[in-house]
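Below is the structure I would like to discuss, written out as structure tokens.
In this view, the complex is presented without one of its protein chains, the others remaining in place.
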Amino acid sequence: MNAILAIIRRDLLLAMRRKSEVLTALFFFIIVVSLFPLGIGPETALLRKIAPGILWVAALLATMLGLSRLFAPDHADGTLEQMVLAPSPLGLLVTGKIIAHWITTGLPLVLLAPVLGIQFDLDSGALGVLMIALLIGTPLLSLIGAIGAALTLGVRGGGVLLSLLVLPLYVPALIFGAGAVEAHISGLGAGGHLSLLAALLALAVFFAPWATTAALRIALE
Amino acid sequence: MLTATGLSCVRGERCLFSGLDLAVGPGEWLHVQGENGAGKTSLLRILASLSPPAEGEIHWKNAPIRTLAEDYHRDMLFLGHHGAVKEELTPFENLTLAAKLDGAPLDETAALKALARFGLRGREDLAVRFLSAGQKRRVLLARLAVRQATLWILDEPFTALDVKAVDMLSGLIEEHVKAGGICILTSHQSMPLPNGRVLKI
Amino acid sequence: MNWESPAAFFAMGGYGLYVWGSFGVCAVLMIVEPILASKRRNDILRSLRRERIAENLEQP
Partner (left out) sequence: MSNNKIIHWFKYASPQSFYPLAGKLIPWFWGLTAVFLIPGLWITFFAAPTDAQQGEGYRIIFIHVPAAWMSMFIYIVMAAWAGLGLALNTRLSGMMAQGLAPTGAIMAFVSLWTGAFWGKPMWGAWWVWDARLTSALILFFLYIGFIALQAAIDDARRADKAGAILALVGVVNVPIIYFSVKWWNTLHQGASVSLTKAPTMAATMLWGMLLMALAFWMYSIAVALTRVRAIILEREAHTEWVKELDEVKA
């Protein structure tokens, strides 16, 4: 447990020291979302309908941006070797890194989303559902993304390959996440979608650190 | 006591070495020598359990390291080509965070003392990126001094060190070995340390 | 037998484009794939043979 906290603290400290990386992903999210009304037109009924999908796709892409940097710096400076050789299980340390990644990329998206939702004329109920869906969904994105980041570590053309591997796996998160908001807007209730999203998160919490750990060991061999 | 029997290592299609045996006991140190590409680094990474050998088995205190896993990691300290030093963090942060990961938190005075010992006094709070290559390596040496591990596996520890730091490091290794520790290292320089055994691959 | 004439067979009751478009692409892929797979093996065999000849040349 101490090891997890140490890793989280270290990664947050590092994120503070290179703020520009975190802010870039955040502004990317803001800009992509703001571009859609310009391309589609200001008709509020249409915007309200497409808002959940656009916010979620933008969140997927913003998460992808920082993903290739999840393990790469640690790999380059030898920290990853020390993590593998640490006396605590690698799975725990990896979980710590994933949590830190979520705090620096996922959590800001959750907090920003309602502000951007207002641009699309979503009402307060829908904004609340959007926030809850992102709160459950963005950790899922970080967990699945970590597997891809570990698999493409130090590989030729890793960044592009990473999106090819990870984006198809993001489909269920996208469907249930955006679906929750849509269901709420159309009056069906978001409960079903949210609980399925939570079930996926529970599955990923068990499975993803294991797969990531195995992939990291292979990358270091 | 670290023993290895019948180790072989394959990289790509090439077999780097095979049938390699070694045994290093407490109070001993081993100098691994060989030409470039002979597999010195590969051997050390295998001994550190970072990569599995193609054949053979490694035992630490009579138990195979495969099964020991974290227990082995606790007794062992590995320094690779890359220093595992974060450029954005200060020497002090690097040292204390590494100690926390090693499961042996360091109090402030001990950390500052270790840094001062390696001539980093006054640079504790400067990001490592502003330090020279030699000073970066000294941050590593400070880690070596505070980490409680019986077995040291050091890959080219003398690289980029000035004469003074080389003396400090050899002193550190000598101290460690005298206290019953084990050290396995590679180096291009002839070692300024007495009583070492040499393994040529 | 369903078909009165070869022309009727190829017309597929007006669905000719779709039926032959499907079967055609499927057939092409299934003919090309084994050819490529055995070409891959022949290529490596050829380079192995060349290596062998080169080795034998060195000896005398």
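Order of writing sets the labels: A, B and C. Residues in every chain begin at 1.
The criterion applied here is as follows: a contact is a pair of C-beta atoms (placed from the backbone, for glycine too) under 8 Å apart; a residue touches a chain by one contact, two chains touch by 3 or more.
Computed from a prediction, not measured in an experiment: that's the story for all the values here.
Novice: Check the options A:Ile40, A:Leu164 or A:Ala202 and report the residue that touches the missing chain.
Specialist: A:Leu164
Novice: Could you please point out the chain A residues that touch the chain left off the display?
Specialist: 147, 151-152, 155-158, 161, 164-165, 167-169, 171-172, 175-176, 179, 182-183, 196, 200, 207, 211, 214-215, 218-219, 221
Novice: Considering the whole complex, not just the chains shown, which residues of chain C touch the missing one?
Specialist: 1-3, 9, 12-15, 18-19, 21-23, 25-26, 29-30, 33-34, 37-38, 40-41, 44-45, 47-49, 52
We adopt the following convention: only the chains that are shown with their structure count from here on.
Novice: So the centre of each chain is just the mean of its C-alpha atoms; given that, what is the distance between chain A and chain B in Å?
Specialist: 36
Novice: Counting in whole Å, what is the centre-to-centre distance of chain A and chain C, each centre being its mean C-alpha position?
Specialist: 43
Novice: Just the number, please: Cα centre separation of chain B and chain C in whole Å.
Specialist: Computed value for the inter-centroid distance: 56 Å.
Novice: Chain A touches which residues of chain B in the complex?
Specialist: So the residues of chain B in touch with chain A come to 48-52, 70-71, 73-74, 76, 78, 80-89, 93, 97-98, 100-103, 105, 127.
Novice: Mind listing the chain A positions that touch chain B in their complex?
Specialist: The contact residues of chain A facing chain B are 2-3, 6-7, 9-10, 13-14, 17-18, 76-79, 81-89, 93, 220-221.
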